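Shown here: the complex without one of its protein chains, the others still in place.
Now for chain A:
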Amino acid sequence: MGEETTPLLTVDNLTIEIAGANVVDGVSFTVARGEVLALVGESGCGKSLTSYAMLGLLPPAARRIAGRILLEGTDLAAMSERQLRKARGKDISIIFQEPSASLDPLTTVGSQIASAFRQHHAVSGTEAFARARDMLVAVGIPDADHRLHQYPFELSGGMCQRIMIAIALICGPRVLVADEPTTALDVTIQAQILDLMKQLVATSGTSIVFITHDMGVVADIADHVAVMYAGRIAEIAPVRDLFARPAHPYTALLLASVPRLDITPKANLATIEGSVPFPNEFGYGCRFASRCPLATDRCRAEQPPLFEQGGGHRSACWHINRVHELKENAA
């Protein structure tokens, strides 16, 4: 889907350094218009840093040492802070995991949404409020007139996340970065928010870079998936392809280690031994080699490039043809 069109967003060779270690290392991907790309990985894999870099929000300790972030040809990474302020909200927006931590507790949600609109549009307060009201309706908040005048503490977590989505989308950005937007919510509310996001993509054509560690959420919302491990993309593929034919040992083991709702459990879950290496432990080779049952000397010495598997499915592994063994062992 959308494979032939020019991509809306291109991240090219993004490399971010913290204290001498490349915590994001040569990350490249593209996102088409109206597409949802999931960035999946565990804590420390660099998925959040990648997304912050897209908005120029890297923490002070982190430094981008290479790479471009092209939004329809304009390099966001090369922008000054002043230019970024113009782009944020209008071209690219972000929502975070904990909505109550992102909202101002002392301001009504109506004025927070309205001020996001006025950041980019010279309109009166009344008009901005009217737009805020429309937006509340669009994100499915009942009784919008009343809610506009409430403070964040008067709303539940799910409602606050809807407010965050309203703020992020009111200026019609082309790309929405969603950093674990449903992780802090109950599953019932998560289902509502995921449905809302799918509906917004369908109606507005906004592309979403969806950051998560939850394979279930990926299966629900993503068109394409990039699996990250220790700062690099391990595998990138259309969503059905990835789940049906994982071509990287990390993906295969990750999928096998997730307990399933639809399968009567066996005695033991498949596990990945050890834990994610710290940045100072990254070696020269494949960063998954220390935990990989297929690893050979070559893996420890030489970093594998992303090999094309056809249909946009690429995997960074020297032993792609043996990955199916892992799946069979786990089954």
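Keep this in mind: a residue touches a chain if its C-beta (ideal position, glycine included) is under 8 Å from a C-beta of that chain, and two chains touch if they have at least 3 such contacts; residues count from 1.
Throughout what follows, contacts and distances are computed from a predicted model.
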Listed names "MoaD/ThiS family protein", "Oligopeptide transport system ATP-binding protein", "Hydrogenase 4 subunit B" or "Similar to stage IV sporulation protein", with the criterion being the UniProt name of the chain not displayed: "Oligopeptide transport system ATP-binding protein"
Residue in contact with the excluded chain [from A:Asn13, A:Thr74, A:Thr107 or A:Ser156]: A:Ser156
Hidden partner chain, touching residue among A:Arg33, A:Arg68, A:Arg85 or A:His213: A:His213
Chain not shown: contacting residue from A:Gln83, A:Thr107 or A:Thr271: A:Thr271
Sole residue of A:Ser80, A:Thr188 or A:Asn280 that reaches the chain not shown, by the stated touch rule: A:Thr188
Touch criterion as defined above, residue of A:Val31, A:Met197 or A:Leu253 at the omitted chain: A:Leu253
Sites on chain A contacted by the missing partner chain, in the whole complex: 42-43, 156-159, 186-192, 194-195, 213-220, 239-240, 243, 253-255, 257-262, 264-265, 267-273, 275-276
